[in-house]
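Here the complex is missing one protein chain, while the rest keep their positions.
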Amino acid sequence: MERRDFIKISALSGVMATLEGCRSAEKQLIRFIPEEELIPGIATIKPGVCTVCSAGCGLLVRVMQGEAEVVRHGQQGLIKMGLAKKLEGNPQHPVNQGKLCARGQASLQMLYHPDRITHPIKRTGPRGSGEFQAISWDDALKEVSAHLGTLQASGSANSLGFLSRPLSGQQGELMTKFLKAYGAPPPVWYQPFDEAVLRQANLFSFGHAALPTFDLHLADYVICFGADFLGTWNSPVAQSISYGEMRQGRPGRRAKLVQVETRMSQTGANADEWIACRPGMEGVLALGIAHVILAEKLAPQAPGSRPGSLIDGWQAGLPEYAPEAVEKQTGVSVAVIKRLAHELAQSGLAVAMIGGPPLAHTNGLFNALAVNALESLVDKSSILSFTPQTGDAAPVQATLAALHTLSAQPPQMLLLYEANPVFSAPPATRVREALAKIPYIVSFGSFIDETSVQADLILPDHAALESWIDSVAESGSSRAVASLAPPAVLPLHDTRPMPDVLLGLGRQLGGEVAKALPWATYDAMLRAAFVPLRTRPGSIDVKTDDDFWDAAQTQGGWWSSPSTSPPLAAVKRAPLSAASPQFAGAAADFPFYFLPYVSQSFADGSLAHLPWLQELPDVLTSAMWSSWVEINPNTGDRLGIKQGDLVEIASQQGSVRAAAVLSPGIAPDMVAMPVGQGHENFTRFASGRGANPLSILAPLTEQETGSLAWAATRVKLVRAGGPEQAKLVLFAGGMSAFPHEQERR
Amino acid sequence: MRMLRGWRRALLVVLACACTWGVVEILLPRRAARASGPPDYVTTGVFTPAHPSVLAAVKDFVDIHPEHPVQPIAYTHTMHLAKGLPCTFCHVGVDQGPEARIPGVTVCMSCHQSIATDRPEIKKIAAYQARGEEIPWVRVYNYSGSAHVRFNHAPHIRAGVACAACHSDLTKQTTAERKIDLNMGFCINCHTQKKVSIDCETCHY
Amino acid sequence: MQPTAEQIEQDLLRPLFHSSGKYWVAVAIAASLLLAGVAAFGYQLYAGIGVWGLNSPVFWAFDITNFVFWIGISHAGTLISAILRLTNATWRRPVTRCAEAITVFSVLIGAIIPLCHIGRPWLAYWMIPYPSERHIWPNFRSPLAWDFFAISTYLTGSTTFLYLPTIPDFAAVRDVSTGLRKKIYRVLALGWQGTPRQWQRLEVAMHIMAVVIVPVAVSVHTIVSWDFAMTLVPMWHSSIFGPYFVAGAIFSGIAALILAMALLRKFLHLEQYLRPIHFENLGKLLLTMSLLWFYFTFAERLTAWYGNSPPEMAVFWESIRKHFAPLFWTMVVCNFIIPVPILAIKRLRTITGTAIASATVVVGMWLERFLIVVPALEHKFLPYSWGTYRPTWVEDTLMASSFGMMALLYLLFSKFVPMISIWEMKVGLQSHGGVPMVAPAEGHVVLEGPQ
Partner (left out) sequence: MAHKWGMVVDLDRCTGCEACVVACHAENNIPTAGEDQAARGRAKHWIRVERYWEGDFPNPRVRFQPVLCQQCDEAPCEPVCPTYASYHTPEGLNSQVYNRCIGTRFCANACPYNVRFFNFYNPAWDKPLQLQLNPDVSVRSVGVMEKCTFCVQRIKAAEIQAEAEKRELKDGEFTTACAQSCPSKALIFGDLNDSASEVARLASSNRGTKLLGELGTKPNVTYLERGTWEDATHG
């Protein structure tokens, strides 16, 4: 016996004495013949498109061979197949240029999520109980087409509803064509933070009803009102790339970022100067700055048709916006207003931005138009531009009003796709009650969430990496971008892509619908949409359509060659007079402004089911797996609230409880909560965790556009318990300032 | 009676210990959640590098692995090598990637559709293919999970190491067996002879 | 009144031959504690160290505290008995074997504890420098490797130092026992006949061991302190740790010794042999060590406070004022404020007085190790990554079981070996009359000179 074995066995016998119990080994599964040829250990890189937010970044998916438990013709077994291991940015893609944000990286977990619906299921228990039972694809499709058929036959075709999140690519086109041909009203697009106010303002100020693109790498001075452009707003990756260049990309030139907010966002944390402004008063501050610029003629006076004309009193030099008056309304001192005006006008290329919370007030449009006016005054070389669109389809307007039509006259049959209004719409919109009244609901989602649990039948969609995906970037690049990606991996479960299911239903319905959707499969439809782009100057110049179609797939889409951005021209419109923001709830009973901000980990709550994001420490509080309320330390002392205590926030609509986090980056009269937690049933990682701030929002809407004013609710705050009940999970131990300066080289 | 008095004194001692322990507990900073057990291993719905059972853990620790693996098909290396087939004919990808692929049933059937189809073993292979199943070969050469060895075939093949160097001469073996004990000493000796790095990170990362 | 030689032999051998009910109760309690510890260790081995309260950044807490505590307890034994033998203090005779027994058992427990607290105990044999074809040796630069060598040396050293003086007693027991017991003790007595040559060789051997064991003991606890001092952790990385830990070790060791002797005196009815003079002298020794311990603690905290470097101050305030303040001040009370007055005033320095003082000192010294380890690890350099630590029932059970194991070993030892060395008591008896001491066998001068 070798010496080594002797030592091992003697050590082993000591240990063996304490061990007991053993479990059944993994039962032997049969192995199926692989359906694709891959060399084990070697990665193949396939293009992809990120569908997590509307930015539409281009992906590279690293696919390697692995062994998955699958079901083939009714039997469970293992099969060697290509599996997506890592998502990376597509270096050629003009929007994200090889980079990716935290949420994009984590979207890979949607493909392998343990709670994905793996085959069609039919409701057995009462609606919303969550009791479903498996059903085959044939029966399910037969049932749906039967319902569609009877609906159309009975002449009430117009009572078919389609509720979905805004989709910029051909999926949206397919839904619109299907419903139009069927005779139903167009799809209801719903997204909690839909920036409809900014699109409306940009239509008036610049003639483009779209989100703007910022070439920050050209800027020397950026003043941003509320937009978290480095975190979750608009196209965060593209903006972060240009932010990096703006800071250290040009030797000797470093731009300044001024952020005007009431609660410090992740972007605000990077600002050289952070200015606290009373909520809803950002527009007044912008006009105060414009007043100083116009009064001291710091910038050339622009011709009449500029966006300024949309503001009442612009021609007269904005008399009511003297710095002293603005200081009273916004809380920003006169000296700061004057200094900002001088810096903005005299420091090279400047740009003014607005987005997010400032537009979520009853006077959101006024704030937007005011900042757009300031922007046109100071932006000498159009750092603000608009991404040319490939199709003619105007970007989708998703407003709260659309939801109201749904609950006002509920349709006979509703199709649901990746929208979760029951979770994210304010209670006053009574979406849950509206769904209860709809006789038949079919959902295409791959997860059971608060809305799809109300469905009668769920036809699970492929995951994004298993299906044909395309998207048109609304912003984030100076070139027109149409991203395209074939499936990166074979489907893991018995799921079918939603577009092909619609095309199938269309064929079964026949008649108008079949004529409107002539394509056999969805990729044929994509091909038909993409091929016309061949003639336009862009990233692929080949002779034949087939070559173009193949090149588009391998490159991950098509983008036009760099062109000058379309001209900006204000729309003739009656000027808007100043409007102060209204708040729900009297100041006496509800002393605090309430800001439910878009969370860095969960965006609008649709990503709360990903464990990587649940465990991602929030960058400003380091909280994981929990909900929290940000409170100013002085307010906390005044109310006897310590770090980690359980606090209750109550508005007129309801109340929520969460842990308190004392943070200096918020105004004493405001409390803020991240959106995303508080799901009732949304997979094992998100269900029953934390609190949902959107559930206590008042149904106030922006006066002009009818979009939800989600920052216009006032609340009261009271301590409700100690740290034991709050169970705040923090990754960081100490919050105190960095104890000692770093040793310089 | 005397026992009783002793019992009462023992009770006093226990009480004293309890209260000192209580004092220490109270003085210590606030109490986090009680010790929770480990994530539940038993449910088959969880993948974990833990050994499935204690016995498996013990076997892995003492490197007990079946000397003579029982393969589902009595495949004979000697016959195929005698026919002049190179190793890479079946074990594809050994010179490109880290792993030498164990051939699937399609590779066998590519020849055995026509050759020697009457033999019972070949019929078994055909039956597997008919059922759409792979042949459940028993792996002979692999490392225990906790060895964290990242062996890469390609650089070795490129460096001209013959298959027999590690897998012993298969022309004399029917089913493959671990004739050479591929433990760390074996690799270290070869690396030192060939003057190749024996830095830990060459194989373990 | 001086007990006669026969009375000595009869009193000291009595515990070996029959045990009272209370003895079995004590053994039962100790054994149950030990079993609880073994079960807890089995559960921890099955599940993982996660069943403890450790987290990042606090990777050590109860485990290293118990380790240092038990190695600390062990130092008093050898040091006291060695020094008392070298200085020929006559009052040492009944004290030495109790002390050496404490040493051996607490070193044994101290050696077992690291085996239970490493993540993969079944690979602990990699600490042994055996030649292997993998060309891998233990890392001799690591303080843990030094620990391994130091503790194994100290274990063997203190066991021999305990075993040598017991050989004559084994022979004594062999002569009076019969049957199986006789066979065992004949083996243990190594053929001791008491011939002058054997006495002379025993004296020389004990003398050498007494001289050698002192530096080994001092080195062991210095190396144990270097487990902390060799890192850059604030409040760990200081040169005072060597002497500080050795002083702390002797301090807690003497306290444990006094406690053990007080219990032995009561339960084994050795009132005649463990007389107040022993407790008096050990009490004075405990007093000096308490003052020395206070001096070291004050010096370390003062230098940290005076230096005022931010990482150190973060840890300093944590234990003086914030989280660990109650434990810190309990420690100061236990180690200094209670023992010093009791031991300083002659009237209070009775057997019960010194027992009470040493009980508080044992608790205080456990807290002292805890307060060296945990606050420093919780507040290390970058405030973002600070953490908090809470023990779990597994750690409490393992700690309790270490005490259980000590008690069990001590109780069993008192069953097999006379707790007080019979032949030394007899030698002490004869020398009492002022006549130059002659060994029981005539013709040989024993170590100590005239009284």
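Just so it is clear, A, B and C label the chains in written order, and each chain counts residues from 1 on its own.
Methods note: a residue touches a chain if its C-beta (ideal position, glycine included) is under 8 Å from a C-beta of that chain, and two chains touch if they have at least 3 such contacts.
These numbers were taken from a predicted model, which means no experiment stands behind them.
Enquirer: Counting the whole assembly, list the visible chains that the omitted chain makes contact with.
Expert: Across all of the complex, the chain we cannot see touches A, B, C.
Enquirer: Looking beyond the chains shown, say which of A:256, A:657 or A:679 touches the absent one.
Expert: In the full complex, the listed residue that touches the missing chain is A:256.
Enquirer: Can you tell me which of A:160, A:188 or A:276 touches the chain that was removed from the display?
Expert: Only one listed residue reaches the unshown chain, and that is A:276.
Enquirer: For a quick check of understanding: of A:128, A:161, A:192 or A:231, which residue touches the chain that isn't displayed?
Expert: Checking each option in A:128, A:161, A:192 or A:231, the one touching the absent chain turns out to be A:231.
Enquirer: Looking at the full complex, which residue from A:129, A:150, A:248 or A:725 touches the chain that isn't shown here?
Expert: Per the contact definition at the top, the residue touching the missing chain is A:248.
Enquirer: Spell out the interface residues on chain B facing the chain that's missing from view.
Expert: 32-33, 36, 38-41, 45-50, 145-150, 152, 154-155, 158, 197, 199-201, 204-205
Enquirer: Which residues does chain C use to touch the chain missing from this display?
Expert: These residues of chain C touch the chain that is not shown: 47-50, 52-60, 114, 118-121, 123-124, 126-127, 136-139, 141-145, 148, 227, 230-233, 377, 380-385, 387-388.
Enquirer: On chain A, where is the contact patch with the chain that was removed from view?
Expert: 40-41, 64, 66, 68-69, 83-89, 96, 98-106, 108-109, 111-114, 220-221, 230-231, 236-237, 240-241, 243-244, 247-248, 252-256, 264, 266-267, 269-270, 272-274, 276, 347-349, 492, 600, 611-617, 619-620, 622, 624-626, 632-634, 663-668, 684, 689, 727, 729, 731-732, 735-738, 742-745
FYI, only the chains that are shown with their structure count from here on.
Enquirer: What pattern do the touching chains form: line, ring, star, complete or other?
Expert: Here the contact pattern is complete, since every chain touches every other one.
Enquirer: So which chain is the furthest away from chain A, centre to centre on CA atoms?
Expert: Result for max centroid distance from chain A is chain C.
Enquirer: With chain centres taken as the means of their Cα atoms, state the distance from chain A to chain C in Å.
Expert: Chain centroid spacing, chain A to chain C, equals 64 Å.
Enquirer: Would you mind pulling out the distance in Å between where the CA atoms of chain B average out and where those of chain C do?
Expert: 45
Enquirer: Identify all positions of chain C at which a residue touches two or more other chains, and write them in rising order.
Expert: Correct list: 46, 122, 132, 388.
Enquirer: Where in chain A do residues touch two or more other chains at once?
Expert: If we look for residues of chain A contacting two or more partner chains, we find 8, 12, 19-21.
Enquirer: Help me check something: in the complex, which residues belonging to chain C touch chain B?
Expert: 21-22, 25, 29, 46-48, 50-53, 122, 132-135, 323-324, 326-327, 330, 363, 367, 388-394, 396
Enquirer: Which of the residues in chain B end up touching chain A in this complex?
Expert: 30, 41-42, 44-45, 52-56, 58, 61-62, 92-93, 96-99, 101, 104-106, 129, 132-134, 136, 152
Enquirer: Once bound in the complex, which stretches of chain B touch chain C?
Expert: On the chain B side, the touching residues are 2-3, 6-7, 10, 20-21, 23-24, 27-32, 34-35, 37-38, 54, 61, 183-185, 188-189, 198.
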